[in-house]
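Mind having a look at this structure? Questions to follow.
A single protein chain has been removed from this complex, and every other one stays in its place.
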Amino acid sequence: MKWSNIKELLMHILFFLTACVSIFAVVLICVFLFANGIPAIGKIGVFKFLLGTKWKPGNDIYGILPMILGSLYVTAGAIIIGVPIGLLTAVFLAKFCPKGLYKILKPATELMAGVPSVVYGFFGLVVLVPLVQNIFGVAGNTMLTASVLLGIMILPTIIGVSESAIRAVPDSYYEGSLALGASHERSVFFATLPAARSGILAGVVLGIGRAIGETMAVVMVAGNKPRMPQGLLDGVRTMTANIVMEMGYATDLHREALIATAVVLFVFILMINVTFSLLRRKDRA
Amino acid sequence: MSCKLAIEDLNLYYGDFHALKSIHMEIQPNEITAFIGPSGCGKSTLLKSLNRMNDLVEGCRITGAVKLDGEDIYHGMDVNLLRKRIGMVFQKPNPFPMSVYDNIAYGPRTHGIRSKAKLDDIVERSLRNAAIWDELKDRLKKSALGLSGGQQQRLCIARALAVEPEVLLMDEPTSALDPISTSKIEDLAVELKKDYTIVMVTHNMQQAARISDKTAFFLLGEVIEYGETESLFSMPKDKRTEDYITGRFG
Partner (left out) sequence: MTMERTCKPVAAETINKLTFKDKMRAYKRSPLSLILLLLVCGAALITMLTLLYLIVYILVKGIPYITPDLFSFTYTSDNVSLMPALISTVVMTIIALVIALPLGIGAAIYSVEYAKRGNKLVQLVRITTETLSGIPSIVYGLFGYLCFVTALHWGYSLLAGAFTVAIMILPLIMRTTEEALISVPDSFREGSFGLGAGRLRTVFHIVLPSAVPGILSGVILAIGRVVGESAALMYTAGSVAQMPGQAGGGLFDSVRTLSVHMYVLSSEGLHIDKTYATAVVLLVIVIGINALSSFVAKKITKKQG
């Protein structure tokens, strides 16, 4: 065999191996998380762990229902705030924005995606927390604060995905609607948007994933009380916050219970990912 | 006979390109007027100027006047009302991605009709007028995207009829269809001219000869010849028209 052929073959194998790295990484992540987390769930008891309403590591009581609910509530709040604003902004960017303005606004939304979580969290801490405190007369670290902050943070995701979904809709729908005497606004909302439905939904699902996985910003504003959520104006702890708050000093079963929390979070994220890719596939078809 | 649409000294520019050059034309009511000519001659552009769809095109500039029943459509007329009065059917069938019923009801709903009974009535009447009611009456709730190309195009015609227009613009409505669907659309057009004024752009000279009353021949943005279809095809006055209809170019 000639040297050049050997070189070709070697590099082919090398490229093949690098392609396998991402598979290897996912397997590794699953193995480490599950191996360290599942035994803890077994020791605590599946139902006691998932449905237990008390989290008291001092007494070896590990129920993460408060945190699961906390994550879900805060995420739902973020969606309620972020989706309408994000979607309407995407419509503006795709169908209403003059070209010159677009050149400024588009990079601005990209910048929004690039601002680090800690900066958002700090902004929440120094602006939103006092604001909620002043308006409602309660301690400002609340579910509401976290929802608003997360709602802002998922805006770039929703805007980005929705805008490209709207732009992918053929102009013929819009023109067909105009030709029937519908105004520009009506045509965009009633002819173009319905056609972009599944793409927009994919954006929302992606936003849910971002919100449920967000950690630092939430920790900084949510209050982090490890008990059942009491309402919009009360503190709340999410699954992510649970891990970050206690991982630094946890040992033994406590530590494993935190890893098990990550396992539950991971399963949530996997479900969201599957939904997202199904929706996107449907959009392409 | 008073004319339905009057085009007076219409010029249209795309940036520096002079796409329509001083067009004068009078379109009669209850007739089919066909625009023929080679690609890029401006026939579709002129059609789109009649319901102001060219307003969407960036860098497009129009001078002159278009009058519908004597009213200037470019001055003081609400664009949306204009487009309600002058409906349009596109080259490629473009039903909305919703049910057959919602496609037809889209226009009436846009113009403020909410009553279910009224909408039901309009949907049935429009589909009957477009000669497609019998084929579709059992699948009104099904997606319009599942229909065949020919059915989709007749659905689009029904959709245009549902807002009760006076004029129907058709932009090569059969160019994407098979011969059977094409003949159905042609029959439909002849049927519809009793109640509507139809302006049709076509690539197909036989089609123009078969169904139109008047024909206009376009070349490089100018109307070369405009008149009774029969005489235009049998004794063209201009050499260029003759060359085109005898197939020497285009």
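The chains carry the letters A and B, assigned in the order they are written, with residues numbered from 1 in each.
Here, a residue touches a chain if its C-beta (ideal position, glycine included) is under 8 Å from a C-beta of that chain, and two chains touch if they have at least 3 such contacts.
Small disclaimer: the values here were computed from a predicted structure and weren't measured.
K.L.:
Name every displayed chain that the left-out chain is in contact with.
P.N.:
Counting the whole assembly, the omitted chain is in touch with A, B.
K.L.:
Can you tell me which of B:V79, B:A131 or B:V190 touches the chain that was removed from the display?
P.N.:
Looking across B:V79, B:A131 or B:V190, the contact with the absent chain belongs to B:V79.
K.L.:
Where does subunit B touch the missing chain, residue by residue?
P.N.:
On the side of subunit B, residues 9, 11, 13, 18, 21-22, 49, 52, 54-55, 60-65, 74-75, 78-81, 222 touch the unshown chain.
K.L.:
At which residues does subunit A meet the chain that is not included here?
P.N.:
Where subunit A meets the chain not shown: residues 4, 7-8, 11-12, 14-23, 25-26, 28-29, 32-33, 36, 84-89, 91-93, 96-97, 105, 107-112, 114-123, 125-127, 152, 155, 159, 183-186, 188-189, 206, 209, 212-216, 220, 240, 243-244, 247-248, 258-259, 262, 265-266, 269-270, 272-273, 276-277.
Everything below uses one rule, namely that only the chains that are shown with their structure count from here on.
K.L.:
Which whole number of Å gives the spacing of the CA centres of subunit A and subunit B?
P.N.:
Taking the average C-alpha coordinate of subunit A and of subunit B, the gap between them is 49 Å.
K.L.:
What residues of subunit A sit close enough to touch subunit B in their complex?
P.N.:
Against subunit B, the touching part of subunit A is residues 170, 172-173, 175-183, 186, 190-191, 194-195.
K.L.:
Contact residues on subunit B for subunit A in the complex?
P.N.:
51, 53, 56, 80-85, 87-88, 90, 92, 94-98, 106-107, 110-111, 156, 159-160, 163
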